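All protein chains but one are shown at their positions in the complex.
Now for subunit A:
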Amino acid sequence: MALVSIRSCGRCGFLLGLRAYATRPVGTPRKREQQDDTPVFQYVGQHRKPQGKVFVWGFSYTGALGIPSFVVPDSGRKKPRKYQLTPYRLDTEQKISSAACGYGFTLLACNSRDLTKLWGMGLNKDSQLGFQRTQHDRHKSYDYVLEPSPVSLPLVNPQETRVLQVSCGRAHSLVLTDSEGVFSMGNNAYGQCGRKIVEDEVYSGSHVVHKIEGFNSGVTQVACGQDHSLFLTDRGSVYACGWGADGQTGLGHHSKASCPVPVGGDLAGVKVQQVATYGDCSLAVSTEGQVFGWGNSEYLQLASVTEATQMSSPRLLPLRGVGRVRQAACGGTQVAVLNEEGEVFVWGFGILGKGPKLSESAIPERVPATFFGRSEFNPTVKVSSIRCGLNHFAAITDRGELFVWGKNVRGCLGIGKHDDQYFPWRVTVPGHVTDVACGVDHMVALVKTII
């Protein structure tokens, strides 16, 4: 080959000495036989399916993130990591299908038929994660659980029942199973666990996991407020129990309820498809797309129907310009709804997502879709679900991106800084976000990988 090239150059009349080329000149393509010699690597097989992963971020000292090395470093040289400001992968043995963040603790559930279906981590001073036996003393329970530890449920058929959903409040948690109803654990000082209030009960180190009775049909969704609980049955009726000082139980009075009572008011006869609560205000979305609210209204959450600061009976909220509502989410002082077209409306008090000027609103304000990635290249991006933490919002679009905004309490937004976020901001997660759970100062995201 080299000799040929010298001859052709010679024809052009250049003076070339007899230089023997040891290597092929740079830039000329290799001959066919040499190309096929290189081995072909296979990194991904034909039947590989996307895996589910769990990412956590926020305040780690309570153990709510489930990574013990953040609180108690492995080696003496490392310092404990107080805030995890960006998503961090939490290694789990099973595929987690449902997660819930409470006030300083987290519950992860897997909907398999295995014996271990539920893991808990974080604060356990009120046994909201069940009884976590210590290594040294089998009668004592851990106050802080730093790693995802199995939570045992008193199931009749542990090898058949599946856990569908978990929900966490301030100091109690609810577990929904498919065939054995709802289980509750944790603090019951106001009856939020759905069982009789025992005076001076010591909740730390308690073994009590109570199966809640009193529903006339199967429960399809549970929601935990700060000190109250809401249950949605398959017939579309809502039950409530727990603290009622702000009227958040919706039972028409302001006292405690220690076992679930059906909620009336404007909800009587209405088929509800979703209930939402996290603080002291509660919302329900009917199958017709209407929103009913009750509870705390100090922050203008229910100002569309009442000027009072509390409402103890559900009322229909006449939301103008919102259309049919598909999903609602309640925070401590703010409320968000998602309509059928994938648009997000917010109102209440706090950082609502329309810049620093809008700090409170009594009427729903639409968050512009350009923040969620809508542009000329992607004109059809919609929000598919919204969640509320105590002081922040999270939205997941149909393209699997997670957007957060609100007050950045101890790094709970996961955007890499401690500053508050006044409009929706993308959280960089390596994968397609399918679900997110928001707590007070931490968040958990359930992510599916792309390959």
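In this section, a residue touches a chain if its C-beta (ideal position, glycine included) is under 8 Å from a C-beta of that chain, and two chains touch if they have at least 3 such contacts; residues count from 1.
Here is the rule we use: contacts and distances are computed from a predicted model.
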Complex minus one chain; that chain's UniProt name from "Mitochondrial import inner membrane translocase subunit", "Gem (nuclear organelle) associated protein 7", "SUMO-activating enzyme subunit 1" or "Probable tRNA pseudouridine synthase 2" is "Probable tRNA pseudouridine synthase 2"
In the whole complex, of A:N157, A:S204 or A:T370, the residue touching the missing chain would be A:T370
Of A:F183, A:F215, A:Y278 or A:Y422, the residue touching the omitted chain is A:Y422
Where subunit A meets the chain that is not shown, the residues are 27, 29-30, 35, 38-46, 48, 354-357, 368, 370-371, 373, 375-378, 399-401, 419-423, 425-426, 428, 430, 432, 450-451
